[in-house]
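Missing here is one protein chain; the remaining ones are kept as they sit in the complex.
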Amino acid sequence: MANSLIQIHELVKAFGLMPVLRKLDLGIERGESVALLGPNGSGKSTLLRLLSGLSKPTGGTISVGGWELPREAAAVRAQIGMVSHKPLLYENLNARENLRFFARLYNLPAANREQRIDLLLERVGLARRAGDLIRTYSRGMQQRLSIARAMLHDPEVLLFDEPYTGLDQAASAMLDEIALETRANGRTLIMATHELDRAVRLASRAVILSRGVVAFDAPTAGMDTAALAAKYAEVTA
Amino acid sequence: MKTPFISAVLAVLWKDLQVELRSRELVGSMGLFALLSILIFSFALELDRIARTESVSGVLWVTVVYASVLGLNRSLAMERDQGNLDALLLAPVDRTAIYFGKLIGNFIFTLVVGLTLILLMTVLYNLTLTRLWLIVVLVLGTLGFSTVGTLLATMTVQTRARESLLPIVMMPVALPLLLSAVRASTGILNETPQEDWLAWVQILAVLNVVYMTMSFLLFEYVIEE
Partner (left out) sequence: MGAVRQMPMTDSTPDVSPQTDRMPRLLMILTLVTIIAVAVGIYMALFYAGTDIEQGEVQRIFYIHVPSFAATFVAFSATVLGGILYLRTRSVKWDTLALAGVEVGLVLAIINLATGSVWARPIWNTWWNWDPRLTLDAIMVLTYAAYLMLRNGIENPETRRRFASVYGIFAFATVIATLMITRIRPDTIHPVVFGPILTDASQMSVQGDFELAATAGVTTVIAYNSFVWSTLLPATLIWHRIRLENLAQRVQSLKARVLGE
């Protein structure tokens, strides 16, 4: 466990008097693709926000790639890409300008910046609409660009915070593809989701959170949706 | 790993300028407000030639401060609406770099409106406002408002009351700035000897330093959970 990419030890996060995470322990290896499951309020989003450095822990430790949060937050953030249910884009800029801004913010080398942006626009199927303002985009297109934004700096870890909310078939399929590709490329993926079938299909490991701790943690290999659903009902009851 | 401070400040600033050049939302709404404001004051106070000289600096500064509130709300609402505050926070940059990027943008927009206002009032009120020292005071005053306002607007856009809370929260804190700016401007416009009003310009400069230091130290707390 000592060399895990992500190490979480006795993580506590409380909002006022309400604890959301209660001494949560979790280790994630490089190249794993983890589905984070659990009912609303079980702490999935909170855990992802803590991992990305958006939120500070009340107690316990997190390290990503050997860097500790929150002390070395900038180094951790450089390795993380996040897709949430909000697109995190600027409506009055076009797709290319949005990506350019984030490329500068992530300090990508100027030389291959445009090349990288072209590649990603192509990848998410927005190359032809790259010059259009984001506010003219559909929800699905915004979310696709959001994926390009998250992958811009080629992060070690990709975090999905229920990005499927409100997506059409095509955009969901593309998100699935990218999730599988991330796994194939040996990158690490952590996705919070409600959909058990998607978890079985895309992830190599299922982690169920309940009342702020890990209630179930097993590889998805050899498990079908029904088996996972049974487990889910058992541990969250 | 971390993006250099200056690059991050410039990235945020450039993004704001780009958005503004495209939509002209900020300067447009602030400018229109400013124009309406001086017309309303002109009618409401029934400003004749003498009364104008007396109250012109008050009219100028009240207009500038409300215009800046308008712009600040817009500028920070843009960061909140699609969760962009999170997008900025996810990047490996210093939080204060985000602050300075936003601050410089807001300062430039408010200053543009202030300068336009000076020209407009010179024409409409038939007074000479285009004086070097008045411009200096305008620069210091708008910088001060932007410094305090960028910090406070970052807080208020995250609250339930949102836009309506900023003027209530910002006015009292910005009051020392407003007071010294009005006093200095009145002195300059009435052509009283420099030693009578120079102290106010100095106080304005000191206040800028104080507020900027406070904001620099406190910004990370208004942006991070």
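Residue numbering begins at 1 within each chain, and the chains themselves are lettered A and B in the order written.
Basically, a contact is a pair of C-beta atoms (placed from the backbone, for glycine too) under 8 Å apart; a residue touches a chain by one contact, two chains touch by 3 or more.
Computed from a predicted structure; not experimentally measured.
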Shown chains in contact with the undisplayed one are A, B
Out of A:4, A:58 or A:92, the sole contact with the unshown chain comes from A:58
Missing-chain contact among B:42, B:55 or B:158 belongs to B:158
Given B:6, B:168 or B:209, the residue that touches the chain left out of view is B:168
Touching the hidden chain, out of B:58, B:83 or B:176, is B:176
Which of A:27, A:70 or A:125 touches the missing chain? It is A:70
Residues of chain A touching the missing chain are 9, 12, 14-19, 22-23, 57-61, 68-72
Where chain B meets the chain that is not shown, the residues are 148, 151-152, 155-156, 158-161, 165, 168-169, 172-173, 175-176, 179, 199, 203, 210-211, 214, 218, 221-222, 225
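As a working rule, only the chains that are shown with their structure count from here on.
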Averaging C-alpha coordinates per chain, one finds the centres of chain A and chain B separated by a number of Å equal to 38
Seen from chain B, its contact residues with chain A in the complex are 1-4, 7-8, 10-12, 14-15, 18-19, 22-23, 25, 78, 81-84, 86-94, 224-225
Counting only contacts in the complex, chain A reaches chain B at residues 49, 52-56, 74-75, 77-78, 80, 82, 84, 86-93, 97, 101-102, 104-107, 133, 149
